[in-house]
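Each remark here refers to the structure printed beneath this line.
In this view, the complex is presented without one of its protein chains, the others remaining in place.
So, subunit A:
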Amino acid sequence: MKLVVNGNTMEVAGVQTVGDLIKELKLAGKGAIVELNEEILSKSEHAEAVLANGDKVEIVHFVGGG
């Protein structure tokens, strides 16, 4: 499946939901905030939000440095 993640087109395998994608990108546990096709999702929706070919995903994750 092809996704556009933060402006970059990427091919992902074995990823079905937004939750899967967060794990795939190693952003689990980093408070990721996700917009799917310009709609912001609450964290409880991540596990159920199913991705389709061509979806546009924007992800912001939190870091602690400063």
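Rule of thumb we're sticking to: contacts are C-beta pairs under 8 Å (C-beta built on N, C-alpha and C of every residue); 3 or more make two chains touch, one makes a residue touch a chain; residues count from 1.
Just so it is clear, contacts and distances are computed from a predicted model.
A.B. asks: Quick one: find the hidden chain's UniProt protein name among "Thiazole biosynthesis adenylyltransferase ThiF", "Transketolase", "Tryptophan synthase beta chain" or "Peptide/nickel transport system ATP-binding protein".
C.D. replies: "Thiazole biosynthesis adenylyltransferase ThiF"
A.B. asks: For subunit A, which residues touch the unseen chain?
C.D. replies: The missing chain touches subunit A at positions 6-8, 29-31, 33, 35, 40, 42-43, 58, 60, 62-66.
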